[in-house]
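Shown here: the complex without one of its protein chains, the others still in place.
Labels A, B and C are assigned to the chains in the order they are written; within every chain, residues are numbered from 1.
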């Protein structure tokens, strides 16, 4: 682990990692209240010269849907949403996400808002990127209390999508669908494998040599700050100001 | 049968009969190429002071649908289309209509356009009025060669609609759903029961006293000529001119 | 009865115990109407959100108007959890039929199309499905060993939403918020509040007609300028963030929620 001084923010690094996971797809959609995934999607588009299509569901400008609230789901059912983001009040080592309750379902100790579209999109979007900045044993648990959407399904269950990665404030896990387990891909600068283990409630695979999450390139930082930040400011003005404006 | 001089046209009389069958409903829809049913629907609306809603599917002005071609069928499925009109290349005594083929289906001697929406609407529109001006043994047959839509269904088949009448250039048949047969309601002025029998290929019930189809009232004729005819002229200019303009 | 009515008259069909469907928080929630319903003291609503809700559901739940709720999520978004919803669920007082967004869209489309059910992919292996005895898993009859969920048609008694404008014939301009049309098609009757009345027919201009719900589906319309406040009306005004933050703060406790009702619901706000 290096202690090299950072000339970029954690948010910029996470967005860069996610943009790499999006890669050269046709269409990526981002739900509400997701400024870092939105940054990543717009960064992928800036790199791709207009591709992928980006749907920021909270935006009027970066949202081309005209068939009402069902269009995102229909579009995904058609195989036309290539990447999406999910989070969870709890996420476990099999990629299950919980957006509903902790404790007894009928009289829970914690009630989250609800499953939103997860119980559908997780099955039909090829690259679902799990994103949860708080990396703790509270959020990353051995087994979720309620499965809003399962990470893996039996072979006979129609499923064209599922998790590809879990990005936290400490590390980048890749998801191995065959093994039905997370695999530690890299640890972010300033964090350690031991710290990741201590704060993760589930088992995961660790490579013999644990890479450090690469820093964004100068070109990437320029694109984010000059091209993406102004676009982002429409929906996340506070975030855009805090992260991208020079102090 | 009277030979009283007619101060109205056959079209006006048929439209009046049909308007009576429509009565005080909420919504009547009329398909393409149906000037007499369209006249009847607009007459019913003129009588009702704006009720029923009238959808003339061929019209832009008298067609409020904004959800594409499926809306008529969805609307009928919701129970929101109270009356509709069907015709047939053949119609039989059980109310079956044929809009497809005569002879072998794979290599027919006659091919009609196709079933349109009949195989659905006949089941879900409470008052379907069959309308076929040509009253002959060619059109009114013992048994249709191809059932585009059946007049009656088994008790366990979901069916909220079906035929209520068959209007021809010679007479008005009512349909008795329990008996699964037509019942002669009235014979048009200038025509006879014998003529109806000679030109009908199927059996039907006949009352002991066969009424003559009543002539339209002066008020009805005035409404048709003054209020309905100008509205009709948008879609059926030739018809409106021929039927309603004083010679 | 005329189609354009006072707000109170327009809301009359929303009777105690009825199934009421409302749109998500970003597409035109009829908030002025919601406050009127709370003032009237409507009870035992079977509330359905298409597919989510924020302040609207939380207010109705907190004010004791809701007996049962079907939703994909209730949340105040950037202002946090919906406090009255959360409290009602945790205390076991509110029965929630947890759903997922496309299931609510599809179940309403089933009623729109007059079919008894709609199939939906996904869901197999989810606890959302496990807690829905009304949803059924069948083996897809067109394949081999392909389990698929059937959702029974959802037919609300009343659909209620707020829209930019309507005309005297009851036609309502909904724009690209097409789920509002589906709600109206699916529900037995529909009540709409609008920013303003449109002179002439919305159906006469093909460009306006493309975004118009025909009056055939609409029972009553009431004028309610800024009727979605403090929520957004798309393309017209944004969320009132300061007010929502204030709500989140007050509604964190039952006492604070009562204060909120006194201040913003029972006393009509000075617009």
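The rule is short, and it goes like this: a residue touches a chain if its C-beta (ideal position, glycine included) is under 8 Å from a C-beta of that chain, and two chains touch if they have at least 3 such contacts.
The structure displayed is predicted, hence computed values, not measured ones.
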Taking the complete complex into account, tell me which visible chains touch the one left out.
A, B, C
Determine which one of A:7, A:24 or A:67 touches the chain that has been left out.
A:67
Touch with the omitted chain, as defined above, among C:83, C:114 or C:230
C:114
With the missing chain put back, one of B:67, B:176, B:195 or B:212 would touch it. Which one?
B:67
Tell me which stretches of subunit B touch the chain missing from the display.
32-33, 58, 60, 65-70, 73-74, 77, 99-101, 105-124, 146-150, 153-154, 156-158
Even though one chain is not shown, subunit A touches it at residues 27, 53, 64-67, 73-80, 124
Against the chain that's been left off, what residues of subunit C make contact? List them.
106, 113-121, 136, 138, 140-143, 146, 148, 150, 152, 174-176, 206-211, 234-235
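Everything below uses one rule, namely that only the chains that are shown with their structure count from here on.
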Which chain has its C-alpha centre farthest away from the C-alpha centre of subunit A?
B
Chain pair with the greatest number of C-beta contact pairs:
A-C
Using C-alpha atoms only, the most centrally placed chain is C
Rounded to the nearest Å, the gap between Cα centres of subunit A and subunit B is 60
Whole-Å separation of chain centres (CA-atom averages), subunit B against subunit C:
41
Approximate Å spacing (C-alpha centroids) for the pair subunit A, subunit C:
29
What are the residue numbers in subunit B that touch two or more other chains?
none
Subunit C touches at least 2 other chains through residues 181
